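With one protein chain removed, the remaining protein chains of the complex are shown where they sit.
Here the chain labels run A, B, C, D and E in written order, and each chain numbers its own residues starting at 1.
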Amino acid sequence: MKIDFIGNLIETALGEDIGPGDITTDHLVNQNQQGRGEILAKEPLIIAGIDVARQVFKRLDSDIEFIADCNDGDEITAGQVVITISGRLNALLTGERTALNFLQRMSGIATNTRSYLSLIKGKNVRLVDTRKTTPGWRILEKYAVRAGGAQNHRMGLYDGVLIKDNHIAVSGSIKEAVAKIRSKVSHLSKIEVEADSLAQVEQALDAGADVIMLDNMNPEQIKEAVKLIDGRALVEVSGNVNKKTLEILADLNVDIISAGALTHAARSMDLSMRIFPE
Amino acid sequence: MKIDFIGNLIETALGEDIGPGDITTDHLVNQNQQGRGEILAKEPLIIAGIDVARQVFKRLDSDIEFIADCNDGDEITAGQVVITISGRLNALLTGERTALNFLQRMSGIATNTRSYLSLIKGKNVRLVDTRKTTPGWRILEKYAVRAGGAQNHRMGLYDGVLIKDNHIAVSGSIKEAVAKIRSKVSHLSKIEVEADSLAQVEQALDAGADVIMLDNMNPEQIKEAVKLIDGRALVEVSGNVNKKTLEILADLNVDIISAGALTHAARSMDLSMRIFPE
Amino acid sequence: MKIDFIGNLIETALGEDIGPGDITTDHLVNQNQQGRGEILAKEPLIIAGIDVARQVFKRLDSDIEFIADCNDGDEITAGQVVITISGRLNALLTGERTALNFLQRMSGIATNTRSYLSLIKGKNVRLVDTRKTTPGWRILEKYAVRAGGAQNHRMGLYDGVLIKDNHIAVSGSIKEAVAKIRSKVSHLSKIEVEADSLAQVEQALDAGADVIMLDNMNPEQIKEAVKLIDGRALVEVSGNVNKKTLEILADLNVDIISAGALTHAARSMDLSMRIFPE
Amino acid sequence: MKIDFIGNLIETALGEDIGPGDITTDHLVNQNQQGRGEILAKEPLIIAGIDVARQVFKRLDSDIEFIADCNDGDEITAGQVVITISGRLNALLTGERTALNFLQRMSGIATNTRSYLSLIKGKNVRLVDTRKTTPGWRILEKYAVRAGGAQNHRMGLYDGVLIKDNHIAVSGSIKEAVAKIRSKVSHLSKIEVEADSLAQVEQALDAGADVIMLDNMNPEQIKEAVKLIDGRALVEVSGNVNKKTLEILADLNVDIISAGALTHAARSMDLSMRIFPE
Amino acid sequence: MKIDFIGNLIETALGEDIGPGDITTDHLVNQNQQGRGEILAKEPLIIAGIDVARQVFKRLDSDIEFIADCNDGDEITAGQVVITISGRLNALLTGERTALNFLQRMSGIATNTRSYLSLIKGKNVRLVDTRKTTPGWRILEKYAVRAGGAQNHRMGLYDGVLIKDNHIAVSGSIKEAVAKIRSKVSHLSKIEVEADSLAQVEQALDAGADVIMLDNMNPEQIKEAVKLIDGRALVEVSGNVNKKTLEILADLNVDIISAGALTHAARSMDLSMRIFPE
Partner (left out) sequence: MKIDFIGNLIETALGEDIGPGDITTDHLVNQNQQGRGEILAKEPLIIAGIDVARQVFKRLDSDIEFIADCNDGDEITAGQVVITISGRLNALLTGERTALNFLQRMSGIATNTRSYLSLIKGKNVRLVDTRKTTPGWRILEKYAVRAGGAQNHRMGLYDGVLIKDNHIAVSGSIKEAVAKIRSKVSHLSKIEVEADSLAQVEQALDAGADVIMLDNMNPEQIKEAVKLIDGRALVEVSGNVNKKTLEILADLNVDIISAGALTHAARSMDLSMRIFPE
């Protein structure tokens, strides 16, 4: 039972596209015919996914030569060649679309993230993603967020505690929920509590929450909450974070801003591949 | 070796989110605690992915009751409850995000597709997708395109022949490429040839191509090509198809318009889930 | 989720034979003992499966040297050595039976196919296989048919449309069936309709079928059907195709003859392996 | 890591035939349309594989009703209906070919085995198969041999010791080979030695072999060997066992006759399925 | 790609024991023969693994009735029947050893843990396990520790930060290491630093470590460290924790004691199963 989400996704991607065989290329291109390919940006972007693209081609032809002229996170200009690949022509033709499909999405998230960050440059706040990611892509999308320059919230439900309203409801109170979970999870886990009101903020503080998430509060409410918390817990704001609201939120003295839009609202970047048979 | 792309993706999605356990819910919510959940649209949309959402919850609690008040492809209004789920509360809490992540993306593609279709209503042209899909999601995204009302191009490289410039280059000529592949693929496969110029269109006709793809041609060129082809092959136009160009292309008497934007440029729809512990 | 039917079958074959270990060889043969093996034909045959045999030994000893003195599809005489293998003796002994089991069956199909083809040499008709293959072996058996010189019908239910009587029954008429499926499948798919009578042939023509399969018709009926169709669709004959009937069918001016016997009635060829410890 | 060769083979068989979807049936037959199917023999045969056929349909429609009117190993007459299936029509249509492909091969082996057995009826000798089976099918083919009435040799290299000439060559002598392996394998394993000459038979007896395989000996040599062994070891004859030689071998007072032809030379039986939409 | 460590381990366990079939039971016991089994303790113990035992039998016979007369974590007396199972006799016979093998090890860890806890009853310190678990068993062994009454340290390398000497060496200093990792991991992760000396404790405090692990210190050193830390970080002691040292350590005012011996030095408990054919 190998745990390899990325390798599994690449195999699936190749499998769903190639199935039992690329009937055009397999029948027209000789196995030994060599070629060269260049992947280039068709618009300015922050590149991400180079190693995934490498693995796509390597799985089709382990002898392929794959040279990246940049690193994930680099700013790329329109028309710039980012990757050069040499090897069996049929591997280039068969892998082209899958490699581009990975790059266009990952670069889209990195580029989107970078543009969010540019709005809060120099401000002392941590911009993080959420769990609103494409199913099957969690690790790659969170990686692309880091390539864009922001940071990650928890990876999933297994590596971070976030107590929401329904958890509170079945536990009786915030105090009881925090106490119960503190006794059960590892001493390395901080406990975050979602608060919808100042009353809940106060209860979370009483309960000893390490982090308090202010959910869908307006700037006024956030200001009051921050004042109330007064450094006794980390403060995260969440909900309706977009390019219009980000700057305002970043000036409210909060520690963390989480934005689902980093991943779910990113547009695919335009990249293409030119192939030259030898 | 089971071939089940959708089941595999759902398992991966649950695995990447839950890992060895939802440490918040597992420790706070009793195994037997029951609850009810409602998934609702936060904006007008075309719904898609209902059965995938069902499977997400069924895999967490096989006894769950999952009732959809609509079918994939239906038009949903803002605020409308589309799915009601009853069963173990921890399954609802643990599965919520994964189910929504599937629905928001699939509905996004269906909604986007429907809006494209609305622009060419009543016109005698087939709007199809491309292979520019999210890796791992090919089958689901092509399904969402159909839910939106459009049609699919080939699923992948294995079930349709499309001869591109590089295939032609290594084959010598369009004629040789078509002849070679005709002799090798099943008699059930039509052969499509990509043409960048009228000269190539002519060669493709000579070679007996069943379908000719006019790649990145402008309306004038397309008109000429259609005239030249004159019903001897199906005509597909591809490249730069967006909401601005679609209507114009649809009036050029072509048979098929393919648009990568149906899948790769779709925005996630906003859906949420309300959970009520019993 | 890797899609690799051949690799999967080889692993299964090794697994079912070796299980947790070859208790004779593992205990008697030293890991470093080297040897050489020769695979030879015990009767005249068309060889097929060389690369599969290579993979069998490579998976047991990646350093093994595997030299084929011929290519799939070659005519081999009795006694001829076709493959020479050098490497770890225990890999030779443990892999021998599995490699031979692949070769004997694949060569059987290639040889059988070649003998069918010899009966219709020079005639302008395409001989194809069917879906009557050994479960798990579809890709290998269809490959062996091509090695034998014939061509493939569709690989499976996913890459070709064939409308049979029951499909017609539930659709109302051939016309409705063809229209419905034309609107749903990709524009790259031809549509084949099975016809048991001249009346059905006529309906299929009316419906615009691309290919008409004449099922279990006698030569007289076939002649009439071909005359009726008159080039408006491709004509396939199917049913009771064997070495006795093949020539007659090939003279009836049909386009395609499909024969399940190519795969399901092939006899295993006799090959053996001589091993020489160093 | 589940060990389920049969389930794995059925999934592979369905996967290679259906791939991402049966494009004819899926588009023409309504999900809820019901039907009935009858599987019948087109020639006299010994049936085998009923449960495998059941699993094929159950995996496509878990609610299907599958009624077998006979048991594996039963003698079936031409025209006899052996299985009746009721349920979703699309499951019947999609599963038909795969189920028949299993039945035709397994029944072929059972029928072939039964005809071998009929030649040695009442004789005190054990007829067994070999490892010359279709890769991936070991367990099913050995099962079909038992359904035909014969017995199995070892399943594979892991559950029985058979010392061949090359094992002897690298061990120095039969004596050393037997001693070495006796010290290493479980006390529950008998040790079989292949002998090509009377000299080797004598050496095997000296070495304390539990079973001696007389390989490719003629009847005269076998008689002498049996006399020499005189009950001190079990005697197996192997090589060139076919319907012509079987009776003679069975009268030579040997304990076991092994015949690769039981599996590798079996002809597929002719079965078909009639489907009735409701 | 399903993430199911426990299900995978159960399948592997059944696979490695049963392989292609239980040749004793399959040949002697009729498929329909029913029976009853009782699993009983042969010595006093804390039971753990009931649900795993249930799954073992359920996978062999989904209709089996499995009744546990106790819960994981319960104290069981010698001779007490803990589980009663009714169903197909062959499932009972084939599953017996695997089910007992799970129970004997898991109960061993739970019993061992409970005996450790009994030594520090009423003391305000958290006893936790380590990563010294049996490969493949991490989740089950950590579960058994909880069933015994103690708590878990991090599950693995992915859900908790522990900076050791080598991490410090390559980072330059504790301060740099903590700062670097704080900037990269989620805001929900506490940061633990291993300290071998008071000097390192001081550096860890300066660096803002959330938890400090005193590694292999003697009681005097620990006392000084605790005094120095003075509540500014949680204190974990680790190394040479056994039944002799546990009480002393528990009186040193530390927060957490981690003991690899909970898992790696646990003795298997003696349980057996009585089976009654009906």
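Everything below uses one rule, namely that a contact is a pair of C-beta atoms (placed from the backbone, for glycine too) under 8 Å apart; a residue touches a chain by one contact, two chains touch by 3 or more.
Only a predicted model underlies this, so the values are computations on that prediction, with no experimental measurement involved.
Of D:59, D:88, D:132 or D:154, it is D:154 that touches the chain left out of the display. Counting over the whole complex, subunit A has residues 1-3, 5, 139, 155, 158 touching the chain that is not drawn. Within the entire complex, the positions of subunit D that touch the omitted partner chain are 1, 3-5, 8, 126, 128, 151-155, 158-162, 183-184, 186-190, 192, 210-211, 234, 236, 255-256.
Remark: the residues of subunit C touching the chain excluded from display are 8, 11-12, 14-16, 18-20.
Heads up, the rule we're going with is that only the chains that are shown with their structure count from here on.
Where the sister copies subunit D and subunit E meet, the same residue numbers recur on both sides for under half of the interface positions. The interface with the greater count of contacting C-beta pairs, when B-E is set against C-D, is C-D. Computed centre separation for the pair subunit C/subunit D is 22 angstrom, with centres defined by C-alpha atoms.
One inter-chain figure worth recording: subunit A and subunit E are separated by 33 Å, centre to centre, where each centre is the mean of the chain's CA atoms. One finds 46 Å separating the Cα centroids of subunit B and subunit D.
The set of subunit D residues that touch two or more partner chains comprises 1, 5, 8, 12, 15-16, 18-20, 139, 155, 158.
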